[in-house]
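Got a structure for you, written out below as structure tokens; questions coming shortly.
With one protein chain held back, the other chains of the complex are shown just where they sit.
Chain naming follows the written order as A, B, C, D, E, F and G, and within any one chain the residues start at number 1.
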Amino acid sequence: MTKDELRELLKEYKRGAISDRAIIQKISSLTSELMGFATIDHHRYLRQGFPEVILCQGKSPAQAAGIAARIVRRSLLLLATRATKEHFLAIRKKVRNSHYHELSRVITANEPANPHKGRGTILVISAGTSDIPVAEEAVITARMLGNPVATLYDVGVAGIHRLLSQSEALLSASLVIVVAGMEGALPSVVGGLVDVPVIAVPTSVGYGASFQGVAALLGMLNSCASGVTVVNIDNGFGAGFAASLMNRPR
Amino acid sequence: MTKDELRELLKEYKRGAISDRAIIQKISSLTSELMGFATIDHHRYLRQGFPEVILCQGKSPAQAAGIAARIVRRSLLLLATRATKEHFLAIRKKVRNSHYHELSRVITANEPANPHKGRGTILVISAGTSDIPVAEEAVITARMLGNPVATLYDVGVAGIHRLLSQSEALLSASLVIVVAGMEGALPSVVGGLVDVPVIAVPTSVGYGASFQGVAALLGMLNSCASGVTVVNIDNGFGAGFAASLMNRPR
Amino acid sequence: MTKDELRELLKEYKRGAISDRAIIQKISSLTSELMGFATIDHHRYLRQGFPEVILCQGKSPAQAAGIAARIVRRSLLLLATRATKEHFLAIRKKVRNSHYHELSRVITANEPANPHKGRGTILVISAGTSDIPVAEEAVITARMLGNPVATLYDVGVAGIHRLLSQSEALLSASLVIVVAGMEGALPSVVGGLVDVPVIAVPTSVGYGASFQGVAALLGMLNSCASGVTVVNIDNGFGAGFAASLMNRPR
Amino acid sequence: MTKDELRELLKEYKRGAISDRAIIQKISSLTSELMGFATIDHHRYLRQGFPEVILCQGKSPAQAAGIAARIVRRSLLLLATRATKEHFLAIRKKVRNSHYHELSRVITANEPANPHKGRGTILVISAGTSDIPVAEEAVITARMLGNPVATLYDVGVAGIHRLLSQSEALLSASLVIVVAGMEGALPSVVGGLVDVPVIAVPTSVGYGASFQGVAALLGMLNSCASGVTVVNIDNGFGAGFAASLMNRPR
Amino acid sequence: MTKDELRELLKEYKRGAISDRAIIQKISSLTSELMGFATIDHHRYLRQGFPEVILCQGKSPAQAAGIAARIVRRSLLLLATRATKEHFLAIRKKVRNSHYHELSRVITANEPANPHKGRGTILVISAGTSDIPVAEEAVITARMLGNPVATLYDVGVAGIHRLLSQSEALLSASLVIVVAGMEGALPSVVGGLVDVPVIAVPTSVGYGASFQGVAALLGMLNSCASGVTVVNIDNGFGAGFAASLMNRPR
Amino acid sequence: MTKDELRELLKEYKRGAISDRAIIQKISSLTSELMGFATIDHHRYLRQGFPEVILCQGKSPAQAAGIAARIVRRSLLLLATRATKEHFLAIRKKVRNSHYHELSRVITANEPANPHKGRGTILVISAGTSDIPVAEEAVITARMLGNPVATLYDVGVAGIHRLLSQSEALLSASLVIVVAGMEGALPSVVGGLVDVPVIAVPTSVGYGASFQGVAALLGMLNSCASGVTVVNIDNGFGAGFAASLMNRPR
Amino acid sequence: MTKDELRELLKEYKRGAISDRAIIQKISSLTSELMGFATIDHHRYLRQGFPEVILCQGKSPAQAAGIAARIVRRSLLLLATRATKEHFLAIRKKVRNSHYHELSRVITANEPANPHKGRGTILVISAGTSDIPVAEEAVITARMLGNPVATLYDVGVAGIHRLLSQSEALLSASLVIVVAGMEGALPSVVGGLVDVPVIAVPTSVGYGASFQGVAALLGMLNSCASGVTVVNIDNGFGAGFAASLMNRPR
Partner (left out) sequence: MTKDELRELLKEYKRGAISDRAIIQKISSLTSELMGFATIDHHRYLRQGFPEVILCQGKSPAQAAGIAARIVRRSLLLLATRATKEHFLAIRKKVRNSHYHELSRVITANEPANPHKGRGTILVISAGTSDIPVAEEAVITARMLGNPVATLYDVGVAGIHRLLSQSEALLSASLVIVVAGMEGALPSVVGGLVDVPVIAVPTSVGYGASFQGVAALLGMLNSCASGVTVVNIDNGFGAGFAASLMNRPR
């Protein structure tokens, strides 16, 4: 409720158009709206064209499909992550034009045809071939949110020339997402080369003392390169979402 | 070396102004400059007015002072973190107008008088009073890098109304740094209220099962709010630096 | 054996009604009864209408069914947790009117028709949809023990207004159980809003650095809200049981 | 603001006693009050006679003293934990009748002369002599909050008869706080003996594989006795506070 | 080779019965025998009637069966642990009278009909029903090694009277093996009651913060009862073997 | 109280020599005595000449001295571990002939002049020079409890011949305590050489990834040698005490 | 590009054979070549006859087969590790003479018929039978890289004479790879016996507190024997590769 709407409400009350009880109840129920957040939250999604995202893991196909249907009805756009084939089969029944990205286990519907205006390119880099599924989750998320995205895969630090020979791609990016497992060293190297924000995504790729991504996570948190921030292990979605927020034109 | 400079060099060579051996040595030594990164890196600092930052921890006062003197000679600006009083006493002898921020253990010199143009306000929030030293490290870093900074301290989640009553400050920020120890829950709440990037800084504040900040770190990495990225425990500097990169006008 | 009973025994012995050997054996066997605990323990269950609870995990269906039959014979009431379908099939053969709660993997029989008198409402809150199975384990446990229970699901901190708009439910609860995975921040927020005991239940919901519930557990143990106590990861039963003890009328 | 107050406000507005702008501003600023929580929170403290508690650790003596002075002015009662002698010296200057409990490092002022009415006895048990400082923190907290408290110290499980011989104290308690380091087994034994809530407090007492209280914490979280809830390592205050909430007459 | 045998050898050499080269080779090859250990090791098994034990985990059924056949040929006795049904099927083909203990996953052949002389009773206690498989591994191991064994199952600390009522069994044991998962508190209680060695075996029984037996292991290592030693998680065999060594008549 | 004593009591009661109230109180107070444990416990110490042991860590010098005085009055023998010089100064005032073993930080009084009869030699082995303080704690404990003790120091696995050349000492030991830090490999080697129980004591000697003894602890728990049991890190006392129990003549 | 080639290029430019633009582009594109590494890297593989190695884990059979085909075309030699049967079936279609080593899950093609000249023997030792798959990965890697390899399996420290009796094999090795799970003590013993480099490979063999190889890893990192270096858990390939580098004739 805007101040204008509140003014109208009060005027109606003054001229007797609404009762004492009605206006008291209305104002009492403002609690969350008056906070400004819920309202703005709602407006933001409409304005940005992006509603709630479904984390399928831990939800049944039926639950996921039910939520998906409700979201698409309101906002058309659908993004569901960590989805199994079963989740997709259930969702497809309710959201006809939905699409399953098998590698990244993401379901989308109504991806924007073009990036939103005024946005720079988000560069998504992966250290190895096995990190690509997580990288792709970031790519699709960033695209769904209206960002132009470029990728540079399999350029890990053990063959540093692979990365160095791509200086043009690095230097033209608006911001960089670096996805790496094992020792997770790539974000430090990239962070030293570019002057834009770097979001580091550790992956669970590796074995033994990689401890399902802990080694990469610690490596990234301790990066000696300034400007690197980190998200959870395998959280390509989180990186893509944060990158999109950072990439909004001001 | 720019392409224009290279063109000049080659022309000089063509007209015999420089010898075979000289031009070969010059081009061979281009290695790092030709990579583009080192050069750009250098230009970037000059352009942004921000040189190397000194992490005093693990360095002797003499070492820190030597580096500080060299930095200030080239670029005037000085930022040194995790500095003891001893570090400051050594640096002050070489950098007269340097200043010691005792609470945050930061040394600065020649802080910019005004924020750089075109930058939004970075809001730094702390959960408790004990988190303020780390928050201040972020504040000073962001200010040194030319950003307008606002603060909101001691608004932890156990009294959520303290935060909610500050909706205006939250909603007008260009991006938010949230500093919290103990359970580290504040970034999740803030991340759900704003639509700008949130950088979460876990602190080592707490005891027992806080494990010197590990509980807060894990809480932040697992944040259910999208758009939250995380830096190392007590790394106020890293948060301030990353925030400044995200805050650059494009 | 009460002191009165002991007095009677001694009198009988004095008047020769029982032999030396008999009274010596009786007193010797008092060991555990004289401690008072075993006896009282037994009486307590009869009085409260609640016998032993079966943790099915690690027990074969046959073992679980055997124990269930014995319990029901003595006390009618049956509560078995972490039960598979196989456990249920075996138990159902011995306890006809038993019921399998699939979501929470709980088996019950003879649930009390109405809450016991003089008990306030236990409010069970879950942060997300995936936490509901654990929440339901707490709900069913608390109901079996005679408590009125209300629920509030999927009100995690990333959309804090969802919780805040339910102030009435929060403020009318006699005590609150908060079930949350990922960063486990919800109990801190709830603990700051209510003035009744809060029992926090971390769940293994999450991925990567959630470490199967460790992040949530640590978050809850370090809660900055006073009055929060914690149970084991995924231990909905324990929370429901402790809540019932706290909820007894005095 | 109560509904009655709101009704009054609206009436004044209707009869023109306050301007459009004034009433809009008032209603807008209700945000936090309308939530109900902040207000109630405030009332609760007044009603219970218990204000904010100061965690001195991480605060300077001056900061702690400043907060203490403000608290005592409003509510007389003062409770400050993890206080050093320096904290006390600073506080004593501002709060004359304050008292330093050296063993438990707690500062109090204006402790209630008698327990509040209608409250049962909280029994605080320690496993060893070295656990007493933490136990005392719980004792003082519970006393400050108006509870009658009894203690039973040095009755660890390695000499189980020490505990068993105290059945009367155990069975007459309204609820039990068990403080133990090393293997933290005592709460399980106590939990099996009593039918009231047990709050377990792990301590950092021990060495080697006790890992500063982690062994005790894990032991308590995995307690096979139902009805045991746990607080952070060495968190005597938290146990005392939670116990007091559980102990309120309904 | 004994000193007497060596003396004989030298005498033969002196009288020319064996060549220079032969005696030099013989002495050179004494290396391991002269150490005394290998020889004694060998004699010990023959004397005690107990050869090598097979840890089937990580070995193929064929490998296990091959080793088993060789062992039985030399010493009749067979003990193989952590065996699957497949291991048993392969072994049974080579060792006809072998037997598979399904609960404890142990394979035995030629178990001694009676305990060896002069040995006291080893009492094996389990905290819960789910700990019995590990307890049985200890029981069978101790029996194969010639010890009389008694058992006391499901007497965990949450119902301490179950244990206390068995004082006779406890006090007549020559040594006690205590098997417990979850918080692993039982060895501390038992260790405080008896004056014989207690071997504690943590099990992986439990969930959440039991961390597959780590909580129980830490609890046992930090036992406040003197005289408790610990073996690896789920290592019933190790406990049975060590107990047998401790139980040998001197 | 024995059955005979109980019979006497009852007879006295029967003939009126003691009142109803007196006999009831006596029987009620039997609780712990009737359990058999406390009584036996008490007798055991008298019989073995060994009372309670004081863990000084976490106790004030005054507390330790008070307990020491009480113990010595009853039983002469005194053993106090992890004692600082301050503990000793306080104890010496109350127990004149007490002695401080500086290296092992143990205080003793009235050490038995000769080992008890019928006991074999306990061999205490240390891997390195830095492990000797822990080894000495075991040595003194075992001596105080009446065992003959031999030592073999600085025979770690990196120079295995140092150990192998001591086969006589190894083979003549009744049981072996092996004290080792760093990788903790020595108990496995010793366990493979001897046929008596081996108690392994990990020490906190080492740096980096030794994690204050965790590496050694894990190494010992996973020992591939049968018959090895383990105590807490740096727990020389526990090893000495357990060894003494194992070493009692039967 | 060598200096000679650069000299030629410059001469051509001087005499006008190539344009300004062309030479500038050429020099700019030298970036990675001028670094020297990429070029040399390439030459090295050709010279040593060893190309890229495929880590199959995390790659689809099709991906692995595609890479394998490309590698073999260029360099004949193929080494692929952590390969499933599915990987092999896909690779065999593209690389006819490839071979699957089932035990070690390695795929090879065109293994060199004889070791390269001037290389000493690499001795690969395993502690147990279950460690052999990892040991074999090291063996095959070292053989593919042209090294003579000897093996010594199942000589763990619990029967140290098994190792000691093989002094000849130990002393004639050029360097030693020691593969061990459980407590990982073997490298320390071996490191104390030989005067050549020892590479320690922890394996995930074990259970309970072996934590999938962490116990062995820590044991090896803390080895008291000088000259021991360590690779990741189960990383037989890494050990074989590093050993081959160390074994190159200089």
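Details
Everything that follows uses one rule, which is that contacts are C-beta pairs under 8 Å (C-beta built on N, C-alpha and C of every residue); 3 or more make two chains touch, one makes a residue touch a chain.
Bear in mind that the values here come from a model prediction, so they are computed numbers and not experimental data.
By the touch rule given at the top, the unshown chain touches A, B, E, F, G in the complete complex.
Of A:184, A:197 or A:240, it is A:184 that touches the chain left out of the display.
Listed residues G:57, G:75, G:110 or G:229: the one in touch with the omitted chain is G:229. Across the entire complex, the residue among B:19, B:57 or B:172 in touch with the chain not shown is B:57. Screening B:104, B:129, B:210 or B:232 for touch with the missing chain picks out B:232.
The chain not displayed touches chain G at residues 35-37, 40-41, 44, 48, 53, 120, 164, 167, 171, 174-175, 192-193, 195-197, 199, 217, 221-222, 226-233, 237-239, 241-242, 245-246, 249-250.
Chain E residues in contact with the hidden partner, per the touch definition given at the top, are 3, 6-7, 10, 13-14, 20, 23-24, 27-28, 30-31, 34-36. Interface residues of chain B with the unshown chain, by the touch rule above, are 31-32, 35, 37-38, 41, 57-59, 63, 82, 202, 204, 212-214, 217, 232-235.
FYI, only the chains that are shown with their structure count from here on.
Between the chain pairs B-C and D-F, more C-beta pairs are in contact across B-C. Annotation: 50 Å between the Cα-based centres of chain D and chain E. Centre-to-centre spacing of chain A and chain E amounts to 56 Å, using the average Cα coordinate of each chain.
The centroid of the Cα atoms in chain A and the matching centroid in chain F are 60 Å apart. Shared interface positions of chain A, defined as residues touching 2 or more other chains, are 31, 35, 37, 41, 164, 167, 217, 232-233. A list of each chain pair in contact follows: A-B, A-C, A-D, A-G, B-C, B-D, B-G, C-D, C-E, C-F, D-E, D-F, E-F, E-G, F-G.
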